[in-house]
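A single protein chain has been omitted; all remaining protein chains appear in their positions.
Per-chain numbering from 1; labels A and B assigned in written order.
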Amino acid sequence: MHQYIVKRVLMMIPTLFGAAVLVFFLMRAIPGDVCELRLAGTGATFDPDALRLCQLELGLDKPLIGQFFSWIGGFFIGDFGNSMWTNQPIVDEIGLRFQVSLQIALMATFVSIVISIPMGIISAVKRNTWIDYCVRGFSIAGIAMPSFWLGILIILGLLIGSQALYGEPWMPPISYVPIWENPSENLAMLIWPALATGYRYSAVATRMTRSTMLEVLREDYVRTARAKGLVESVIVNRHALKNALLPVVTVIGIEFAFLMGGLVVTEQVFNLNGLGKLFVESVSNHDYTMTQALVMLVALIFVLTNFFVDLLYAWLDPRIRYS
Amino acid sequence: MSSGLKTLAASLAVGAALSLGLGGAMAAETPKKGGVLKFVVPDEPPSFDGHRETTFALVHPIAPFYSLLVKQNPENSMDPTDIICDLCTEMPKPTDGGKTFTFKLREGVKFEDGSPVNSSDVKATYDKIIFPQADVSSARKAYFVMVDKVEAPDPQTVVFKLKYPSSAFVPALAVPFNFIYDDAKLAQDMHWYEKNVLGSGPFQKFERQAGAFIKGTANPNFYEKGKPYLDGFEAIFAKKESLRVQAIRGDRAAIEFRGFPPQSRDDLVKALGKDVTVQESDWNCVLLITPNHRKKPFDDVRVRKALTLAVDRWGGSQYLSKIAIVKTVGGIVFPGHPLAAKQEELQQLAGYWPDLAKSRAEAKKLLKEAGIPDGFKFTLNNRAVDQPYKIVGTWLIDQWKQVGLAVDQQVQPTGPFYDTLRKKQDFDVSIDFNCQSVVNPLLDVSKFISEERSGSQYGGYTNAEVDKLFDAMNQTDDTAEQRKMMRRMEKIILDEEALGFITMWWYRIIPHRTYVKGWNVSPSHYLNQQLSEVWLDQ
Partner (left out) sequence: MATSELPVTAETAAPRRKTAWQQFTRVAKRQPLGVAGGFIVILIILMAIFADVVAPYDPTAMNYSAFTAPPGSEFWLGTDQMGRDVFSRIVHGARTAVFVGFVASFVGAGIGLVLGVGSAYFGGKIDLIFQRVMDIFMSFPLIIMALAMVAIFGTGVDKVIVAITIPFIPRCARVVRSSALSVREMPYVDAARSIGYSHTRIVLRHMVPNVMAPFLIMITAFVGQAILLEASLSYLGLGVQEPIPAWGLMLQGGAELYAESAPWVAIFPGLAITLAVFGFNLFGDAVRDMLDPKLRSQ
């Protein structure tokens, strides 16, 4: 097992390094740079000297290879650099956003679990009945809706609904307060995107729950249990569910990793100051250092999630370790 | 600046302003103290140094922390020529044949850290802007080409010596980015103000949450007694326009200072009734049509002229003003300014003729003469911003379709868009943009002078006559003469040589919560943002 872990940890390194190379050159392939953008404000009175100076300050005039290695080198001494747009340390810039993204990812995952597991089970047990079709239709409809469309409809619905009911339009807060400072304000803001996202992402988990349940329900021990005369609900709860859970947990885990940094559109709609919004802004600002740092962060979350999933399977199934 | 020009400007400006709200009448009410003004801002500023940045996203959250030497009069914000003192005590009369301006400073003004504001700070500030050291970036040093030197003979006196008399000087001084910095901090590190905020303005105690907000608290020692009325302000960053509109509606913010599309105004008025007040103004921003003179067939004046003749500006003004933030038809000068062309003058120019059918027939004739086949295809380069870029672009494509041109649109994010204009230079025809703070047409038209002199003229042409007129206009303070030269320049650019074109001028619509008082709309979203006069009626 130890050997397996060491092997898997070592395998992360090339992935992370590759991601670093990819993002570094990808960003620089985009025409224009952060300096041109900063000086784009008024359209007129563009000063070529100011542009050169800005590029000089940010080291954009240096050879690419040098820039790359000084950036990578920074990782080893814990220096992630400054954002090229705000010139503030990247660690500070990401810190707060990480917190927002983490909370929304946790909440959305929770919503997704609450929706998908019971629905998946119902749909498996009532397979090929109208209940099954409704459940599947509902869950697929979630993933079929453009997330921004859903978001816009939610906000507008809240505004119109609250005005109709209370006379004053209400909408979720647009700036974030940590949950320990003001829980009600915090939840009033995050509950809506969490519901929308959780519902959208429940489709895959519902599907997974349903198909694993179907498989498990056919297994012999369920037949045995049934033969023994156990009531259907006991069978479902005790025996089938436990075995069906593992792949579902995996799917949910991977989705959680995706939600950290992947909620690009939803964060825009609800003005959530999270990693996804920062991602879009830093790409469109040509903020190389920030985008690079974010990609590395998301890549790290991705490889770690995969690592833990693999570990879980390896622990459960010794064959994997030796293959 | 001549007083005749000033009166003329004032009357024109009043005519141009359509204030649906109670903007002007506000002065009669007694301001209440207290409260925190929450407003939304579309972007986060790159740094905090106004001297180096160019975006309004810096002005809105940062300007309240600073004083300026002179500023646009916040109580007469629609008059682009009404410039008053901020840190100085009296607007000076120029001496030495219009070449020397001597400013006296207020006494007892202090920076937030307690150090006094005196002439050496003002000198250090303008030296940084006008004559930046090799490693210091100044975005607007080109505004001050007429300045020879800045002197500080005593702690309360600043003297600007010009190379030649120029009407462009005072408006340039009033640019809202020219924050007065502490010379001690600058001596320590010229880049100190990029990451720090320390001014003598109505607000202090800068507080920032990355990506979320910037907050300020009232400065109790502010030099205008009794002001600011607010306890503080909070600038909340919200990228999506729809969310900013909703924020006003749901009262998560009271105002947005850039401007909303007409539809959002109507929705807000419908939803909030008297709880919302709308202020509107012509806007000192305009989208241009820039044909690429380096590329065939746009090197042919007939083809370029056909492009402008095909566009129905008078009609477009009516239609587009319902869906986009554009409205007023104008020439190369901001329509609210005395130097702007009057309607009858405009109608003499190609593309502004009252008879659209004649204009389009002429366009087709010119295209035929130039050997352009029907259904000729080219690409319009545009910026990936909805309001008003993409809407105006889509409208232009429809206009050109009417004279048999089949135009595609290539829309790019801001970075690649400017890269195309400045470096690649491979576009056919591009949308371009000119947007200024203080209305200063003499300098604002530098967008149209020859490529090698302008730095921001992307059509790639050279025209000696335009350059000569530009220089001559800037080196006189005779307004009648300036106006004549401006008309000639306009005729060459828009008509005779068809160098580049104006679409319609932007139109600024600010629907805000009615409880926000004392803020008056101005022709620029860069202006009038110190917030010292603003109060909340709650």
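The rule is simple: a contact is a pair of C-beta atoms (placed from the backbone, for glycine too) under 8 Å apart; a residue touches a chain by one contact, two chains touch by 3 or more.
Here the structure is a predicted model, which is why all the values come from computation and not from measurement.
Visitor: Among the options B:V145, B:A184 or B:I323, which residue touches the chain absent from this view?
Guide: Touches the omitted chain: B:I323.
Visitor: Of the residues A:I5, A:V265 or A:L311, I need the one that contacts the missing chain.
Guide: A:V265
Visitor: Touch as defined at the start, partner being the missing chain; which of B:A187, B:A361, B:A384 or B:A480 qualifies?
Guide: Answering carefully, the residue with contact to the hidden chain is B:A384.
Visitor: If the hidden chain were put back, which residues of chain B would touch it?
Guide: Looking at chain B, the ones touching the missing chain are residues 240-242, 261, 263-264, 266-267, 270, 315, 319, 322-323, 382, 384-386, 390-391, 393-395, 397-398, 408-413, 415-416.
Visitor: For the chain that got dropped from the picture, name the residues of chain A it touches.
Guide: Those residues of chain A that touch the unshown chain are 11, 14-15, 18-19, 22-23, 26-27, 29-31, 128, 133, 136-137, 140-141, 143-149, 152-153, 156, 160, 207, 211, 214-215, 218, 258, 261-262, 264-265, 268, 276, 279-280, 283-284, 295, 298-299, 302-303, 306.
Following the convention adopted for this analysis, only the chains that are shown with their structure count from here on.
Visitor: Can you work out the whole-Å distance between the CA centroids of chain A and chain B?
Guide: It comes to 40 Å between the two C-alpha centres.
Visitor: What residues on chain B touch chain A, complex-wise?
Guide: Contacts found on chain B: 40, 44-47, 52-56, 134-143, 194-195, 209-213, 234, 236-240, 242-243, 246-247, 249-253, 271-272, 413-420, 422-424, 432-437, 443-444, 446-447, 455-456.
Visitor: In their shared complex, at which residues does chain A touch chain B?
Guide: Going through chain A, the ones touching chain B are 30-34, 36-48, 50, 53-54, 56-57, 85-88, 92-93, 95-97, 152, 155-156, 158-159, 163, 168-176, 268-271, 273, 277-278, 281, 284-286.
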